[in-house]
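Every protein chain of the complex appears in place save one, which is left out.
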Amino acid sequence: MSMVREGLLYSKEHEWVRLEGDVAFVGITHFAQEQLGDVVYAELPEKGAAVRQHSSMGVVESVKAASDLYAPVSGEILERNIKVIEKPELVNLDPYGDGWMVRVRPTDRGELGVLLSAAAYREHIGESPGTGGD
Amino acid sequence: MRRSPESGARTAEPALEPLLVELARAGRGGGHVPDADASAVIPARFRRTVPLALPELVEQQVVRHFTHLAQLNYSVDTGFYPLGSCTMKYNPKVNDRAAALAGFADLHPLQPEADTQGALRLIWELERLLAGITGMAEISLQPAAGAHAEFTSLLMFKAFHAGRGEGARRRRIIVPNSAHGTNSSSAALCGYVVTTVPSDPRGNVDLAALRAALGDDVAGMMLTNPNTLGLFEEHLEAVMAAVHGCGGLMYGDGANMNALLGIARPGDLGFDVLHLNLHKTFSTPHGAGGPGAGPVCATPALAPYLPVPRVIRSEEGRFRLDSQRPQSVGRVRAGHGNFGVLVRAYTYIRQLGEEGLRATGEDAVLAANYLLSRLRPTFDVAFDRPCMHELVLTLAAQKSAGASALDVAKALIDEGFHPPTVYFPLSVPEAMMIEPTETEPKETLDAFADALLRIAALVRTDPAAVRAAPLSAPLARLDEVRAARNPALTWERASS
Partner (left out) sequence: MLAAVGVRTVDELLEVIPPHARRPSLDAPAGLSELEVAAEVVALASQDRPAGNGPFFLGAGSYRRYIPAAVPALAARSEFLTAYTPYQPEVSQGTLQAIWEYQSLIAELLAMEVANSSLYDGSTAVAEAAMLAARVTGRSRVVVSASVHPEHRAVLATYAKGPDLDVVEVADEAALLLAAPGAACLITQNPAFRGDIVDLRALAEAAHAAGALAIASVDPIACAVLEPPGACGVDVAIGDGQGLGIPLSFGGPSVGIMAVRADLVRQLPGRIVGATRDARGVRGFVNTLQTREQHIRREKATSNICTNEAVYAIHAAVYLSLLGPRGLAAVAARSALTAHRAAARLASIPGCAVTNAGPFLWEFTLRLPRAAAAVRDAVLAFGIVAGHPLTGDDPNELLVACTELTTDADIDALADALTRVLA
């Protein structure tokens, strides 16, 4: 699996965003899940919650680390991925697919401008191979 | 270490030792107390209606079960336990005997003072002894552990600043990046915002970064000295001056006090409040995780804020409890703290005396530096200068060669040793933190160093063998991911 998917937007905190019409799918990147190790628990915001860009909206945990999940865009949570809550290993197995975390309706599409392209994110993790988030 | 299946119990899955519930049979047990039925005196609406499904066993089964379990443990009494930052020194047996004396063990915390003069006196005397050892003025023995003492001390900071009208302004606590996790967590529990400062290239607090972080909104700084790298802070006086200069207080985390016994006193070094871990420095057994005791030691300026009650001595030499301390933060634990731990520490200090205490610090420092001299040619040292009571290696090179600090730790189990602390401090990659303590003879230190060197050689030739360790322990490596993903925290859940 390639570390960084083309066609997605990325945050510096290692979340990805995939736009489908006026809805955004959000997850954590392959790089982030690799840094974190086996994911054992995900706490995701409930449907209807309002999240703010760059603010913590949940937590992803491995055995020995807890990482805040930051909202890459402000908006309203339309759905959280119950499958990830029930089977957190999906985040490791398929971070860009079945391991997605929430669906958000962005309130300000202008915010997308601060997110990184795949190329820029690739450069970001090349430069700062730190931990996946917090 | 061995296994037991002669109990005949069928276990739900392969196991070292059956569970109590797997050993139990209905109707077994009894004989410890006469049977009785309370229904005559408990109104029906309050009586237990849900079943009480505790396991039913005869005493012999219980004895074998817990004996088998004990045999699965590694302990200080089994062998060398160089767990960095935990001071796993030998625990003299006379201390346990002292704590078990009827006058101490069979004493109720609310008995009248006339009946508890010996216990109160022991508390008072232990406070005096610790004051001499630390150079601090007054001490409370109430906190039950180091983290409890940190919380108590930060409440004292809060009260001190509030008393000067600066409570609302001083909202930040400075914590070095090498600190124990409890420091940040205790500060947060106290409502403080934590500012972390980095280390400099010699393992000290980065002085420039500290000065930049200071301001009149700082309540104080929490400093472990020697720090968790086993290094004495080279700019200690400058750190003190900077923090005090902005009106902040200095908190000493005494987790590493073993290095300083008889060598330097935190009170003389400028700390305002200090905690001790009696279960580390003063040889009280760690009890598989507890109990401990965390005395809080204060300068005269901070002493009025210590928890109540305090033990005081009258002119006639009688001891009594005093709660009339209006500036006190209050009570932090019921009773008189972990008294049984206090008795052990008192006995230990009295047996060592002035010279023994001094030898303790010296021998602890010498043992760590000796291990350092044996390991330095082969392993990378996090910060290469003389250490105090513990040393921190960085196993990044071994990791690149195919075996991580965790793998090397597990391989030490096969060599017959308890592994050192690994992955702490967090600021050191692949950290391995070794604290030999003063109670191990040179032969043990050599055997341990030889084992580590053998493992290092194996990492170069066959890292997969190191990754496979341990092979000789009761269990192979455990699946922590499984435990966290599907928590089975009681037998109810394990069987479902």
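Order of writing sets the chain letters: A and B. Residues in each chain are counted from 1.
Rule of thumb we're sticking to: a contact is a pair of C-beta atoms (placed from the backbone, for glycine too) under 8 Å apart; a residue touches a chain by one contact, two chains touch by 3 or more.
Note that the structure is predicted; figures quoted are calculated from it, not measured.
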{"item": "Touch partners, limited to displayed chains, of the chain removed from view", "value": "A, B"}
{"item": "Which residue of B:A9, B:A98, B:L223 or B:L393 touches the chain not shown here", "value": "B:A98"}
{"item": "On subunit A, residues whose C-beta touches the chain left out of the figure", "value": "41, 61-66"}
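Rule of thumb we're sticking to: only the chains that are shown with their structure count from here on.
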{"item": "Subunit A and subunit B, separation of their C-alpha mean positions in angstrom", "value": "38"}
{"item": "Residues of subunit B touching subunit A in the complex", "value": "423, 480-481, 484-485"}
{"item": "Subunit B partner contacts - residues on subunit A that touch it in the complex", "value": "38, 40-41, 61-64, 88-89"}
